[in-house]
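Omission of a single protein chain aside, the complex is shown with its protein chains in their original locations.
Labels run A, B, C, D and E following the written order; every chain starts at residue 1.
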Amino acid sequence: MIEAALAFTAACYGLALLLDLWRIVLGPHAADRILALDTMVINVIALLVLYGVWRGTAIYFEAAMLVAMVGFVSTVAYCRFLLRGDIIE
Amino acid sequence: MELLVASAIGTMTAGGVYLMLRLRTFPVILGLALLSYAVNVFLFSSGRLSIDMSPILSKYSDTSYSDPLPQALVLTAIVISFGMTAVLVMISLGAYLEADNDEIDIEPEITDEDSAT
Amino acid sequence: MNLIFEIFISGALVVSGIFGFVGSYGLVKLKSTLQRLHAPTKATTLGVGGVLVASMLYFYASTGHISVHEMLIAVFLLLTAPIIANFIAKTYMARNLRASDLPKSQSRKGWALYEDPPKP
Amino acid sequence: MLTRLIPHPLLSLLLVFVWLGLVNKLTLGNLILGGFFGLVIPMLTAPYWPGRPKLRKPMNVLGYVLIVLWDIVVANVQVALIILFRSNPNIRSQWVVVPLELTSAEAITVLAGTITMTPGTVSATLAADGGSILVHCLHTDDPDAVRDEIKTRYERRLKEIFQ
Amino acid sequence: MSHWIILPVILPALFAPLLGFVMRHDIVLARVTSVFATALLLAVSVGLVFMAADGTTHIYRLGDWPAPFGIGLVLDRLSAVMVLLTSSLAFLVLLHAIATGWDEKGRHFHALFQFQLMGICGAFLTGDVFNLFVFFEVLLIASYGLMIHSGGRERMRAGLQYVVMNLAGSTLFLFALGTLYASTGTLNIADLAAKIPAIPAEEAALVRVAAMLLMIVFAVKAALFPVQFWLPATYANAPAPVAALFAIMTKVGAYAILRVHTVVFGPGVPGTEGMIDAWLFPAAIVTIALGAFGVLGARRLMPLISFSVIGSMGTLLVAVAVFTPAATTAALYYMVHSTFAAACLFLVADLVVTRRDGDSLRPRQKTVQNGLFAALFFGAVIAMAGMPPLSGFLGKLLVLNSLRQPDVMVWAWTAILAGSLITIVGFARAGSALFWKSTAIDPPAPGPADGTGPDGVLSRNATPAEVAPAVLALAMLAGLAVFAGPVAEYLEQTANQLFDRAGYIAAVLPAAGGS
Partner (left out) sequence: METTGNFLFIIALLPFIGALIPGLMIRAGRNATAAFTAMPTAVALILLMTYAPAVLRGEVIQAEVAWLPQLGLSVSFFLDGLGLLFACMILGVGLLITLYARYYLSGEDPVGQFYTYLLLFQGAMLGIVISDNILLLLVFWELTSLSSFLLIGYWKHLPEGRQGARMALAVTGAGGLAMIGGMLILGNIAGSYNLTDILQAGDAIRASEWYMPALILILLGAFTKSAQFPFHFWLPHAMAAPTPVSAYLHSATMVKAGVFLMARMWPVLSGTDAWFYIVATTGLITMVMGALIALFKDDLKALLAFSTVSHLGLLTMLLGFGTQAAAVAAVFHIINHLTFKAALFMTAGIIDHETHTRDIKRLGGLRHLMPITFLIGTIAALSMAGIPLFNGFLSKEMMLEEASHTGWAGSQYAVPVLATIGALLSVAYSFRFIFHVFFGPVRDDYPAKPHDPPFGLWAAPALLVVLVVLIGVMPFIADTVVAAAASAVTGTDLDPHLKIWHGVTPALFMSVAAVAGGALLLMLHRPLDRVWRAAPRPEAKAIFDSLVAGCVSLTRRIIEATHNGAISRYLAIFTAASVLLGVAAFMGGGLVEPTRELLPIPPVIAVGWLMLVVATGCVVVMHHHRFRALVLIGIIGLSISSGFVYLSAPDLALTQISVETVTIMLLLLALHFLPKTTPRVSSTGVKLRDGVIAAAAGLGVGALSFAFMQRDISTISSYHLANSYEGGGGTNVVNVILVDFRGYDTFGEIIVLGIAGMLIYALMQALLDGPSAQRLRNTDYSQDRSKDRHPLMMVVATRVLMPIALLVGTFIFLRGHNQPGGGFVAGLVVAIALLMQYMASGFAWTQARKRIEYHTMIGFGVLIAGLTGVGSWVFGKPFLTSAFTYVHLPPIEEFELATAMLFDLGVFLTVLGAVMLMLYSLSRIARFAGETVNEEPMDYDPASRVDNGPEAR
């Protein structure tokens, strides 16, 4: 059962990633792209955790944690760049 | 899987090379960044691909592991290329600020007079 | 593994998958940027949450230890998602809307995006 | 003295929990280590967090968190339904201006965060003096109701906690 | 195992952070320390040359891990010679930089300088190809810093190009190393040398690609056609003492070709037999031609010298390309010679150009001490163009003499001799314009007290300390000529040792028994 659920969830996230990609490529606004990239990051976090469950290992936790951190930082940075130009003024 | 990795390397290399051949610093930096991604994956793939065999030794099971050496090499390469990219970014900024344009080519300076007769 | 656990885990996974998908679907479907902003920030939070719950349950079920580090990711996302949404919204507004397009602020100063903060 | 040593006790506590979460194993050694980091790191970062937010009723925090979590679940379902089943022309997005009585920066942040995480609303920006908050609402027919709900359901509780 | 071997890396690696991060506000202290560190390095490298002189190949196993699993430093005659060459050159250049005040014109000169030495010495000493890459990067990044030292518009743009070119080169290096590891499973040079000859040609496609890509990588460093384009702009725009130090940088490329393509892919390896020479040789010929053309056609002094460096690299690589001990002996001698010759030229050029309005080869007001500079320039040019009595002539004769195989002789001799002629004519024109024609123009009016005129042109005499490094370099060249016999003997043994693949393998991998 878990296997099937894992497969289903993975498929969902796979599709989600494609949709995110679609939005990043098409935009039209910079905000859309940033938003879609952030969504992509969050979907990837989910996939990483999912992969850990699938493999039964906690080895990928740090990766997920780190992706979450850098996802936040880079999204803020992209926005700050557009808002203020200098991201660490 | 191998085909995906190989084609990904190829795509990034092609993209990287194309951008590296542009005439402004910024795309060149992007191109070199892409190239460094490509070469990192390439170097990694020299240890062959494996799934769920992370080279973290496990006391409990007698599993096989993926080749750790290329991974270590890639880590080193990533760090180095990070340093290099940072320097490149700064130098290109410097060049831009000095010259007020971010062209990467040097216009040859032709002097009117000949050097010697 | 306990069937109850299997059911809960599978349920959490399926919920997660659905919300994960919906978030991105909304991103594509909705017609304005500000609307799109609602889709992923909300749906993906529960999406990731579902996976994390599944993971915690799974590791508890398979090893007997309570695994809490999944919580950290959840906490982190919960703390950061509003900031991200706020920034993206501002990014959009700053580039596409003028102060006059927005309702008036109901305090002494206008919206921070368009108006300098009061002098201390 | 103690404030210098433990400038933000709640943060310290949070860090101990985070540490235990990171190592994912509750042992004495980890607790000691976590405690150590819980002391040291806030001390190091204290300059960046001047002042200490006063919590009047810390016990109310738990209630607030549970309400918000529940609302988040509900929000997700609602938004999912809107996204999946409502056609675009039928989605009526609105701006909602919420005047604030809260004056603590921490409290305002929590409120804004809560707004973003709950049904169909995103806090888009604050007023330059932090006196009101601009909320974008994905779909509503009654903006005032949305404002009132925010004020009663969240701001009131936060006011109790922080002031 | 002697810790001496790693000192050329550790000394600068420890001094550099001190210089860069602790002494960065005290130029006097930094200078004293830097000179001390470099002198120490020089002393150590002299010791290493003697240590290697008995023909033993010393290995230093880092982390006490056995080869090929850990990284090993290998000290043989070749690496010892290269380290000594580096440190003695560095010493001269450092003195010049301090005497002329170049080191004060930007931040961190001394730290970068030591890091540069560390990278170069590390590259010469390592016995591991990936580690070679790492030290290439160390020396490169330090060289980027030195290249743009003190800034300026042209220098910045040229520095940018230099960085970009080398980043591309480094990327190719990694592609090559990936291919090499993928096809052999090892990175240790001795281990590669043991394994690759066992690969028959029918299975050697990947190894061949690795060998070829490595050659291109090294060729970029060595400024070999068609990847030499970067050099003139870089050297011409670098601060002169840096350009002088860079004289060793091209040699790093040549060294790497010698080390890797002789020991690993050298003669008698079935998989790569004849492949490298087939490309390297004609490329080197063209390089000679381009270098000579550049010397004749250049409009400015610094590019002119840069092109002469390219030409000298062509000559050097022609000798390398035939992969015989005799030719390698010649190449090594020429390498030592051309390093000092190029450095000397750059140092002299610095003295002149800072006293002139730019380095254009047009008659300008004559500088103060025109005669002295002319004499120094004449000496340096004689060396670079390969005319007696300095070592260039002997180097050229050695190279010519070693290239007597009928298939290479005509091309190599024609290129080298014709190249020399063009170079001589080019230099004569340049020197005539710089020093002779200028005498027809009145000397500049006496400048302000510190001798700096408008546009930063110096109008004061060069101090003895400023002239000394160039004179010392000339003396080195003369010494190299006078003591050509003993030097060539050491280098001959060096070349023989280099071609003794079995000996190298046996020394590095005792278990392999040198098979």
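Everything below uses one rule, namely that a contact is a pair of C-beta atoms (placed from the backbone, for glycine too) under 8 Å apart; a residue touches a chain by one contact, two chains touch by 3 or more.
All of these numbers come straight from a predicted model, not from anything done at the bench.
Taking the full assembly into account, the omitted chain touches A, B, C, D, E.
Of the candidate positions E:55, E:226, E:268 or E:510, contact with the hidden chain is made by E:226.
Remark: the omitted chain is touched by one listed residue; of D:27, D:88 or D:152 this is D:27.
The chain omitted from view is touched by exactly one of E:148, E:238, E:467 or E:498, namely E:148. In the complete complex, the residue from E:102, E:218, E:255 or E:307 that touches the missing chain is E:307.
Residues of subunit D in touch with the missing chain: 8, 11, 14-15, 18-19, 22-23, 27-29, 32, 37, 41-42, 44-45, 47-50, 99-100, 102-106, 108-109, 112-113, 123, 125-126, 128-131. As for the chain not pictured, it touches subunit C at residues 76, 79-80, 82-83, 86-87, 90, 94, 106-108, 112-118, 120. By the touch rule set out above, subunit A reaches the unshown chain at residues 10-11, 13-15, 17-18, 21, 24-25, 27, 30, 33-34, 37, 40-41, 44, 47-48, 51, 59-60, 62-63, 65-67, 69-70, 72-74, 76-78, 80-89.
As a convention for this text, only the chains that are shown with their structure count from here on.
Ranking all chains by how far their C-alpha centres lie from the centre of subunit B, first place goes to D.
When every chain is reduced to the mean of its CA atoms, the largest separation from subunit E belongs to D.
Distance from per-chain Cα centroids to the pooled protein Cα centroid is smallest for B. For chain pairs A-B and A-C, the one joined by more C-beta pairs in contact is A-C.
Averaged C-alpha coordinates give centres for subunit B and subunit D that are 41 Å from one another. We define each chain's centre as the mean of its Cα atoms; on that basis subunit C and subunit D are separated by 13 Å. Subunit B has no residue in contact with two or more other chains. Shown for subunit A are the residues in touch with two or more other chains, namely 58, 61. Taken in their complex, subunit D has these residues touching subunit C: 18, 20-22, 24-25, 72-73, 75-76, 79-80, 83-84, 88, 91, 93, 95, 97, 99-100, 112-117, 120, 122-132, 134, 136, 138.
Chain contact summary for the complex, subunit B toward subunit A: residues 52, 54, 56.
The touching residues of subunit B, counted against subunit E in their complex, run 20, 25, 28, 32, 35-36, 39-40, 42-43, 45-47, 69-70, 73, 76-77, 80-81, 83-85, 87-88, 91-92, 94-95, 98-99, 104, 106, 110-111, 113, 115-116.
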